[in-house]
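Heads up, one of the protein chains got dropped from this complex, but the rest are sitting where they should.
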Amino acid sequence: MNVAFSATGSDLNSDLDQRFGRAKQFILVDSETNAATILENTQNMNAAQGAGIQAAQNVINAGADAVVTGNCGPKAFEVLQAAGVKIYHSRESSVGEALKAILNGDLQEADSANVESHWS
Amino acid sequence: MKELIVISGKGGTGKTSLSAAFCHLAHSSVCADCDVDAADLHLILNPQIEQSHTFSSGHEAIIRQEACTACGLCEKYCTFDAISQDENGAFHVDAYACEGCKVCVEFCPAQAIDFPEAECGVWHTSTTRFGSMVHARLHIGAENSGKLVSLIRREARAMAEAENAELVIVDGPPGIGCPVIASITGADGVLIVTEPSVSGAHDFERVAQLCAHFNIPAYLCINKYDINPDLGDSICAEAARYEIPALGKIHFDPAFTAAQIQCQCVTEYTSPGAGAETIAAQVRKLWNTLEKRINI
Partner (left out) sequence: MPETQKEHSCAPFTLAIASGKGGTGKTTLATALAEAAGMAVTLRDCDVEEPNAHLFVQPQWSRHSEQNRPVPLIDTQLCSACGKCAELCQFNAIAVAGGRAMVFAELCHSCQGCRRICPEGAISDKNMPMGSLDCGVQLKNPAAPINFISGKLAIGQVMAPPLIRAVKNVGAGEALNILDCPPGTSCPMITAVRGSDFVILVTEPTPFGLNDLELAVETVRQLELPFGVVINRSDTGNSEVRNYCRDNAINIALEIPWERSIAEAYSRGDSLCNASPVLKEKLHTMLQHIMQREESA
């Protein structure tokens, strides 16, 4: 499956960005081939409002089946859920560690947003 | 690292004066001026600017006159009355009224409308005698969505992490709209500064509801308390209904203004006579109580 990780940098050693909507970028990893592509998210860092919604749309359009992030607000959650994208929360510090965790089945699928809207 | 936001609902209650004093009294802090519409904190803190950045938010529509056929569709479609015709029959977008919705751009039959990013303001990272500071200035008429407020808070938090500071102190905006919401969400504590007047009481109620709506721990300080102690006490009682403890009652004193004129905060300012000392002591006491409440 295609997993999108919110990331502060462009490779697997980068920190997992704890924010979904205003993450710097996403690293999209195909769990079968390990191929990784970068999905820029800068327009959302600058969005006045609705950054989470826009990020969710971008990630969906890029073909993600799952998202791994730190915190995800209710609007982004709703959009991802509508598209059938699974959301996982991870406290791992790097994208690489979060990838290992999801492949090992260590991450729990989220059934709701875990932060208030307007968060940061 | 904790984040404390100072807001007021009503303007002119002493929010910025107190924020400055807290920056003085805190052991290790970064301060952020999120009152981007009418920023005043720099007048006391006297920041030395290290880096400046432009801030863009949204877009604005600009009609290319040479391509415009003056069909008037844009004026008809604009729901913000931002487009009008001048005496020569040319159509123009009023930059102050334009909300950047893109409708005119999208529907113009001649594709004659450009849609550049709107530069809304400028923000700075600076040093002060009390530590680092992040502040900004919004341009005239800019939309104040709270985006710049969010940015300043983020930068202040990042600075605090980098410097190992234990606290970010935010001088918040007045009112209850987007900028205030952007300044308080996710905060560890909010101090509401009000005055004992019917206006102060009324606006306090609105701000208390806002904090409750977003589930944020709040505390109350009544400034200029002795102008109307009965009303001051009744605001405290009202606050208790919202589970907002009253942590301070500061008396009215010209020292607040006198300190400001000297570019000092009230806890730095000294003058002959008991007034300045009493105020400084009251503010220190408020700070000590607040520190314990937010656990730093």
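For this structure, a couple of remarks:
We call the chains A and B, going by the order they appear; numbering starts again at 1 in every chain.
As a working rule, a contact is a pair of C-beta atoms (placed from the backbone, for glycine too) under 8 Å apart; a residue touches a chain by one contact, two chains touch by 3 or more.
Nothing here was measured: the structure is a model prediction, and the numbers come from that model.
Under the touch definition stated at the start, the shown chains contacted by the missing one in the entire complex are A, B. From the options B:E106, B:E161 or B:E243, the residue with contact to the unseen chain in the full assembly is B:E106. Among B:I181, B:I250 or B:V283, the one in contact with the hidden chain is B:I181. What chain A contributes to its contact with the hidden chain is residues 47-51, 53-54, 56-57, 60, 75, 78-84.
For chain B, the residues touching the absent chain in the complete assembly are 8-13, 16, 37-38, 40, 43, 58-59, 77, 79-80, 96-97, 99-103, 106-107, 138, 140-145, 174-178, 181, 195-200, 202-203, 206, 209-210, 213, 227-228, 231, 252, 254, 257, 260-261, 263.
The criterion applied here is as follows: only the chains that are shown with their structure count from here on.
In this assembly, the C-alpha centroid of chain A lies 31 Å from the C-alpha centroid of chain B.
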